[in-house]
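Quick one: the structure is below, and I'll ask about it shortly.
Removed from the display is one protein chain of the complex; every other protein chain stays in position.
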Amino acid sequence: MTPLLGARDLRRDYRMGRRGEVVQAVRGVSLEVPRGDYLAIVGPSGSGKSSLLNLLGAIDTPDAGELSIAGRNVVGMSDRELTDFRLRNIGFVFQRFYLLPVLTARENVELPMAEAGVPRAVRRARASELLAYVGLAPREHHRPTQLSGGEQQRVAIARALANRPALLLADEPTGELDARTGEEIIELFGRLNADGTTLVVVTHDEELASAARRVIHMKDGVIVVPREESPTRRIERE
Amino acid sequence: MRILLALAALRSHRVRTALAVLGVAVAAAMLLCMVMLSAGLRESFRELLLARGFQLRLSPRGTLPFDTEATISDASTIVQTLAAQPDVVTVSAVLGAQLHVEQGGEGVTTFALGVNPAAQGDYELLEGRDAKAPDALVANDAFLAAAGARVGDTLTFAAGYDPQLRSFSGERTMVVSGRARFLYLASGQSAVALELRVLQDMTGRAGSDEVSLFMVRLRDGADVEAVRAWIQEHVPRVDAISTAEAMQRVDERLSYFRQLGFILGAVSLIVGFLLVTTLMTVSVNERLGEIAVMRAMGVSRLHVIHQILLEGLAMSLAGGIAGLGLGLVTARYLNSILSAFPGLPEAIDFFLFQPRSAWTALGLLVLVGVAAGIYPSWRAATLPIAGALHEEAVA
Partner (left out) sequence: MLLAALPLFFALQAQLRTVAVGADLAADAGIAVGDTVVISARPPAGVGEEGVPGGRADWPVDSVVVSAIVERRADPSEIARNDYRVRLHLDQLERLVGYGNRVDRFAVGTFDSAATEQALRSIEDAAFGFQAHRSRDIAAETSTTFAVVSRFHRAIGVITIVASAVFLLCILLLKVEERRRGMGALRLIGLSRRTVFSTVVIEAAFVSVLGSALGVLVGWAASAAVNAYYQSFYRTPLRFSIVTADIVLFAVLLSLVLGVVAGAVAALRLVRAPPLELIGR
């Protein structure tokens, strides 16, 4: 079966500082993510995991390598094609939530659907449905400043699901949350994956990593320990 | 959604937005004033010239009407010549001079117009009877106040006055038969009007039949320029000045104000532009993370540009509308200053409000608002998504 995401020999360099020193953030990474997978990418700071996630999410362009998502080769797409592709196929969740403070929770969730041209009544209904799914139905008219960190992250997750993306990418989704709130997000991710959403998360959080089906370890821009299953998951499965 | 986002973004920083709108309002007020200045004087003057329906004015060659003391002799012959032109309906000959009246031992000097009351275009009768008799004249309020006279009074007018000897010459007794408003005189300027022949007689100009000016009314639909050219050819001692040409000549004299209006208007637009573009750039810089996420989410570059441009436009529009009222008040104040120009007819306004002025100012502001948003919106739209997210995380 064709994987949902297939990356071959991805490379990404950055020029840093005044002298333009080259940092090889991603050095020849290859991986496949089958549909319905729940993959965690772990590694120390500066290992290139966020850079890899950016490449996988088509918000950054690799310097070399191939990348296909949902059967389409995204390397070489124009910016317009990439933007539209992301809108309809990929959802993002970030460490800092990045909700628009001037909109309510429901309006934040509606935003991607409005961009995709979904009629107002339809997108309102779906936004309410998604907020109920993440447990925030009573808070849909609150602005982000009126929500806790965990609640904001839930809204961000609902927003990421707005256009029914094939792939959900999360970069340190529990990074700014306390342990208890983090657990709630981890539980939500588990539910999402059980309901069929393909997830790729980048994290320092061991709890989150252990909740994933697979964990890959990165160091210095390469995958170091390609593990098929985390020990916890293997035991559960057995 | 984009309009909602734009307005919400502006509302979220109330103080900043209010200050920026105030700045744009002040710039808009100045712009409106300058647009009104550019158009006002011309329109105001044109309305004044056409107030009585005379489309042409004939003055001594090389002069503007009443610009110098030069006169045109053999006026009757010229009137006959003009009457032969089929498009000419009325010719009004006017002589300007100074007359003096004794008041309390001193002479009160007044500007006097010698006219044909049946065909004059210089004054409107407000009270009493027109000056249709040889011993009758009409006067304005300024003269009546200075001379301490009323309608019906008999006064002795003189064409000459020696202040050293305090003696008068060329005297004639006249009755103030009516009160009038003189259209082309400055406010507060004392004036009387009497029969042309009488004034010529008093000032010793009867023999040469001198006048200062002819005003010519044409039939409806006549080609003004063609008649002007005909007059120029057949009466070469005069300059025939159409309304358009008179306006152009006055334009030249007062071109300074038009150019000042243009320069200050341009400066206002530049200031407004700088203000809006600075505000929008700062606003974009503060929201780089949000914008990067929107782009990551799939919002297109074009829509990001629309978003930012809408914010700039909203600010310019709000400032423009607020500036409209401020501009009208400012224009009134500036007009009151310039109305003190010596010799300026009372009816002339430097700042004349026309709806066209407001639309022009608003239109320019809209353009500026859009232009001001170009750089910040381009910056937002071409943001490298991953780089911006990384910088936000680091910050």
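For reference, chains read A and B in written order, and residue numbers begin at 1 within each chain.
The rule we apply is simple: a contact is a pair of C-beta atoms (placed from the backbone, for glycine too) under 8 Å apart; a residue touches a chain by one contact, two chains touch by 3 or more.
Keep in mind that this is a model prediction, so the values were computed, not measured.
J.: I'd like the shown chains that the missing chain touches, ordered by label.
T.: Counting the whole assembly, the omitted chain is in touch with B.
J.: So one chain is hidden, and I want to know which residue out of B:188, B:236, B:325 or B:363 touches that hidden chain in the complete assembly.
T.: The single option touching the absent chain is B:236.
J.: Who touches the missing chain here, B:207, B:221 or B:342?
T.: Candidates B:207, B:221 or B:342; residue touching the omitted chain: B:342.
J.: Of the residues B:254, B:292, B:348 or B:389, I need the one that contacts the missing chain.
T.: Only one listed residue reaches the unshown chain, and that is B:254.
J.: For the chain that's not shown, point to the residue among B:264, B:347 or B:367 touching it.
T.: B:264
J.: Which of B:22, B:89, B:183 or B:370 sits in contact with the chain that's absent?
T.: Residue touching the chain left out of view: B:22.
J.: Which positions on subunit B touch the chain that was left off?
T.: Here the touching residues of subunit B are 13, 15-16, 19-20, 22-23, 26-27, 30, 61-62, 72-74, 77-78, 81, 162-165, 234-237, 252-256, 260, 264, 267-268, 271, 274-275, 278-279, 282, 285-286, 330, 333-334, 337-338, 340-342, 395.
Going forward, only the chains that are shown with their structure count from here on.
J.: Going by the contact rule at the top, pick out the subunit B residues touching subunit A in the complex.
T.: 1, 4-5, 8-9, 11-12, 289-290, 292-301, 303, 384-386, 389-390, 392-393
J.: Can you name the residues of subunit A that touch subunit B in the complex?
T.: Residue positions touching the partner: 50-51, 54, 57, 59-60, 79-80, 83-88, 90, 92, 94-96, 98, 100-103, 107, 110-112, 114-116, 159-160, 163.
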